[in-house]
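I have placed the structure first, in the form of structure tokens, so that the comments after it can refer back to it.
Note that one protein chain of the assembly has been removed; the remaining protein chains are unaltered in position.
First chain written, first letter: the chains are A, B, C, D and E, and each begins at residue 1.
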Amino acid sequence: MIYFTDSEIDQLITEDLPYFDLTSLSVKLGSKVARISFTTRHSTVLCGTEEVIRIFEKFHIQPTLLSVSGEYIDEGIKFLEGEGLAKNIHSIWRVTANLMEFSSGIATRMRELVTLAQAVNKDISVVTTRKSQPFTKKLSLKAIQTGGGNAHRLGLSDTVLIFNNHIKFIGGLDMMISKLPQIAKRAAGRSITVEVQNSEDALKIAGAQLDGIQLDKIPAGELKKLVPKIRKINPSLRIAATGSISASNIQEFADTGVDIIVTSFPYYGRPADFQVNIEPVFDL
Amino acid sequence: MIYFTDSEIDQLITEDLPYFDLTSLSVKLGSKVARISFTTRHSTVLCGTEEVIRIFEKFHIQPTLLSVSGEYIDEGIKFLEGEGLAKNIHSIWRVTANLMEFSSGIATRMRELVTLAQAVNKDISVVTTRKSQPFTKKLSLKAIQTGGGNAHRLGLSDTVLIFNNHIKFIGGLDMMISKLPQIAKRAAGRSITVEVQNSEDALKIAGAQLDGIQLDKIPAGELKKLVPKIRKINPSLRIAATGSISASNIQEFADTGVDIIVTSFPYYGRPADFQVNIEPVFDL
Amino acid sequence: MIYFTDSEIDQLITEDLPYFDLTSLSVKLGSKVARISFTTRHSTVLCGTEEVIRIFEKFHIQPTLLSVSGEYIDEGIKFLEGEGLAKNIHSIWRVTANLMEFSSGIATRMRELVTLAQAVNKDISVVTTRKSQPFTKKLSLKAIQTGGGNAHRLGLSDTVLIFNNHIKFIGGLDMMISKLPQIAKRAAGRSITVEVQNSEDALKIAGAQLDGIQLDKIPAGELKKLVPKIRKINPSLRIAATGSISASNIQEFADTGVDIIVTSFPYYGRPADFQVNIEPVFDL
Amino acid sequence: MIYFTDSEIDQLITEDLPYFDLTSLSVKLGSKVARISFTTRHSTVLCGTEEVIRIFEKFHIQPTLLSVSGEYIDEGIKFLEGEGLAKNIHSIWRVTANLMEFSSGIATRMRELVTLAQAVNKDISVVTTRKSQPFTKKLSLKAIQTGGGNAHRLGLSDTVLIFNNHIKFIGGLDMMISKLPQIAKRAAGRSITVEVQNSEDALKIAGAQLDGIQLDKIPAGELKKLVPKIRKINPSLRIAATGSISASNIQEFADTGVDIIVTSFPYYGRPADFQVNIEPVFDL
Amino acid sequence: MIYFTDSEIDQLITEDLPYFDLTSLSVKLGSKVARISFTTRHSTVLCGTEEVIRIFEKFHIQPTLLSVSGEYIDEGIKFLEGEGLAKNIHSIWRVTANLMEFSSGIATRMRELVTLAQAVNKDISVVTTRKSQPFTKKLSLKAIQTGGGNAHRLGLSDTVLIFNNHIKFIGGLDMMISKLPQIAKRAAGRSITVEVQNSEDALKIAGAQLDGIQLDKIPAGELKKLVPKIRKINPSLRIAATGSISASNIQEFADTGVDIIVTSFPYYGRPADFQVNIEPVFDL
Partner (left out) sequence: MIYFTDSEIDQLITEDLPYFDLTSLSVKLGSKVARISFTTRHSTVLCGTEEVIRIFEKFHIQPTLLSVSGEYIDEGIKFLEGEGLAKNIHSIWRVTANLMEFSSGIATRMRELVTLAQAVNKDISVVTTRKSQPFTKKLSLKAIQTGGGNAHRLGLSDTVLIFNNHIKFIGGLDMMISKLPQIAKRAAGRSITVEVQNSEDALKIAGAQLDGIQLDKIPAGELKKLVPKIRKINPSLRIAATGSISASNIQEFADTGVDIIVTSFPYYGRPADFQVNIEPVFDL
């Protein structure tokens, strides 16, 4: 669903294979045929098999078992298998495992967050910040979607999100509020959200010409009281909570009645762990 | 020290800034001038400031305070500061923070490992596996070096490392040993290492025509007895230990007398956390 | 404001200069110094000088007069001038003129639309469709912004816009309306707009869980009656009009009370026309 | 016939699809299958289907009806059709339409010029200037060829074309003429053309060591008298006319007896207009 | 004069420096400052210093002595020198030497050919075939020009050159001749050359509607008789000789009266040989 260009697939490959696989060359695998299989070591929301298939194709490896991104795979299940020349399979073993382990790790954490949050508030959205690891945005975004979320913003160009760092340049909160009609005009129809750090500011801007309000680092208890007050002032305002929200506290925040949870949590943590087996099949 | 191409720097920028910073455009920062500063929130081995400076240059931001990769920065210290147009500074705020937080996180974990290991065995090397996160190899490698380590292998092309997955294709361990002269000939002078999972196999290959032996998932206690036996058979063999070695157990492994510890530990975990301040300076 | 990568600037240059300027080489301009100047042939909203300056830098041409994107330049005004080696100036004459003429043409048409529309309805936004000319999206987008507009959508990834071509796949309009809560959940906080082609459908969806409604090819007269009815049903719905709206009819549409005009008009038409002079300065 | 690299095809796709088609994802098209068809809204010289097929392939869309670049398609004719997953078809609907509309517009205008000109002078060539829209040179060139023309020059590197802007740097027209042997030597066999703006200069250079003469902005009436005089002086000189030549006046210029018409006319104007239909086929 | 993009310069660097200079890192050059100098080991037509300067800039190396491409440098002359951090200088030592040695080798051989040929026939052009080494076309072309020649064709797109391999597809030589008017029409003003392998065919096509004739592998003696006969038939035809022409026989071919010599000779052979010295300057 996420479109990777051919150059991006090639970049992944050449990160690990700048020229050749010296080991396969040196041990001389010749025309031997191998089967590679990937098996979960713990329950996992799978991600990245579509890209692995594209790597397989470049190395003439036929998939013989294939699961798709988004499947929930229990521990100990073989979910992907391919056959091809042993030298080719050895050449892409690590890069394919790495790609799936990284993205499945994120997808699994994302799914966990969504499941926890929607258990408390079935209509809530869980979205991620722009703090994906450098160079991994597209792959991270695929994993986030696979896990049932989305990015809050794809980058700086698609929506307006006014932080405190902007407000100080335009004369403070009151001045910013008075400028919102002009800001909206310049945004030309794009949605506008303002982030605040306390209830007082939240209530001050709730009635302004805004599409959304983002509440940063306000404790869940306080938030639970604040949200209805905001709703009362502006029922159509999209309310987001953010600030160190993780699997351990997302239910408290989901329970506050906000529409959206914004978090960086899924980006970090260990990759999924897959067992990779390479077995001889027969000689061509 | 690591050379990033201009396209790589641009790729980082455009991940977050595909077209423009809609917020800065909409709030109309005009010709306002700002100062951005970065301050540690915990003690950190700094990494990535050289690349941030290149991003600064592209946005005409003058650095007014600059620390270099590899410096150890205590908690609460401002280590980087730049001045330029507010709209430019807002455009690169997140991408510069992200880049340094990601790489400093790795560098800090790497330095921790090296410090722990060398406290026990001052001549030991700590190196990392090829399991860096997809698309981040160059940046991860910079962080690894900044932290005092190196990559065990840069990729598949530079050295020979024979895993069990290779051995089964060439007729088992004994057959592999008998083929080592031919393997060495094909490797044409490149160093050759074999990985084994138990002491018996280790002792079997210790006398073979090898440069290194890698001992995978052998407990530290067993390793401590094994290493002298290997040394006795072949004093010039480079001995590496690998398999789930982290900050919590590296000293046990360092104490076994191996020459090299191979680990993926620094790649994972949370990024460093920096406080970013953007303040108005004056209007041009 | 739009960030062009260095590779994009180089791509522009090499489109015209794959290797060298054979004419300059053959007539042997040697170390002669020249001044290049650009003068409007008609009143123009200028665009693209920032990128021209970057091309100048690559060819060591010093700008001696510089206007910025967004300036309105009367007919017959010299707005950009640079000095450098004659051979370098001849090498980039066409590419710099082309770049500014193309983007200034779009910016001028965009400004015209915005001025016309806001003369009738000062709060209206004028935005463009995704029908920019192939390969020119970033440059076209710069011109659109320079002219006072924005893109309605940056591409397929940032917002949800449901066309008739989607509706037929999900069981028709009523079924689509019933699915909107699920759609919103999958969109995870992104704004959702539905396009309809007649008043009946418009009124049917006006009360649905939507952020915007896009009215395609409905005549301005009919639209003027429709808009208040929609507003009555849902005052916070963002209403857009689209379908062959150009400079000749935008005021009729602006007068209907819609919030947004969506058009492809600025993308087409002739480039701006600039007179380019290259004069000898002196020999180095 | 024009070779587009895979990266160029991918660049087209990602201009519109940086990550995913959020609408298709949100309305959940699942495994639905669709047929996309393209139908002319006016008679058109078709261009770009070969590139569309390459985009189809990347999204596993099977073409079920295919016309090739260069075919003349009457109004109301379906000329291209493909079947594939509905989500894939929606993802590339706009980009494929855009590509063909842009290039078919140019091809149609080019064919019109060629037809008009050759009706008057069957041996005349119609070629285009270097003023293609930025970043579109390759695609524009494909369209120009498809329409029966060629580029006058592919860029600055392939032939020598001496403009007035060069002549002033080498001491004026007479001096330039005297330097032509040296210029020819440096051009090493490449063809050399000089552009002049009046009959006097034209006659002055007609006898010089040149391959071509380009007559800029000389009225057709004057040109008709001038051409035989030039032919008399140098029968093998290639004579080109240029300067605001369009469909409305090309026959006057073709009638002057020149060998070549040089124009920017086909690059500008509206794209061709195709009706795009996407219909459900069945569920897989 | 040849424009290299920044990516091309970076590609050269990263061919040798994929990540870092491990030797400089390991021997710890710290803040030591060095001077690098390049000295000819034999007389050389210098090429590539402009690109070396761009590499210097990327590594903050100041040139302190600089010669330009095209200078003839005697044996034993220091022609380029730069100062910077020792670790940076070591990082680019080989890549800068390689670049200049490769291109200066070609430039020197090209200059030799031109000098030899023009000693016999002062108006003759010497140009090269399309057989440059893979991936080196731009750099080879720079060297060819620096040596006083040009490429016969930049590639397949700029001129028409009909080989025997084409003629057999269009019905033989006579049929091809009869089709020349149509071919010329499709070439739309581009120059047309036909290659033949014997005098009979040469005389047969000499009167056809052609711009050039290329005589392949006809011995110089035969050629000397053939050229005047061709001139008599068509005085304006451009006559080229090709086929294993090198420094050892070019004068015989130049003496035949042809206008152009086409050869691959300069592409092959050893690079120029430069002595590179790196000396400590002082510590910063």
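Assume contacts are C-beta pairs under 8 Å (C-beta built on N, C-alpha and C of every residue); 3 or more make two chains touch, one makes a residue touch a chain.
What you see is a predicted model, and the numbers here were worked out from it, not measured in a lab.
Given that one chain is not shown, which residue among E:159, E:242 or E:256 touches it?
Hidden-chain contact among the options goes to E:159.
Which listed residue (B:40, B:69, B:88 or B:150) would be found touching the missing chain in the intact complex?
With B:40, B:69, B:88 or B:150 as choices, the missing chain is touched by B:150.
In terms of residues, what is the contact footprint of the unshown chain on chain B?
123, 125-127, 149-150, 152, 154, 157-159, 181, 185, 187-191, 211, 236, 238, 240, 259-260
Tell me where the left-out chain touches chain A, residue by residue.
So the residues of chain A touching the missing chain come out as 6-7, 10, 13-14, 17-22, 24-25, 87, 91.
Name, in rising order, the residues on chain E that touch the hidden chain in the full complex.
Interface residues of chain E facing the absent chain: 11-12, 15-29, 32, 34, 86, 90-91, 93-95, 98-99, 101-103, 130-137, 139, 154-163, 165-166, 168-170, 176, 179, 182-184, 186-187, 190, 192, 268-271, 276-280.
By our rule, only the chains that are shown with their structure count from here on.
Mind checking the centre-to-centre distance between chain B and chain E? Centres are C-alpha means, answer in whole Å.
Centre-to-centre distance between chain B and chain E: 43 Å.
Roughly how far is chain D from chain E, going centre to centre by Cα mean, in whole Å?
Each chain reduced to its C-alpha mean, chain D and chain E end up 31 Å apart.
Can you list every residue of chain D that touches 2 or more other chains, as numbers and ranges?
Residues 17-22, 25, 91, 154, 157-159, 187, 190 of chain D each touch two or more of the other chains.
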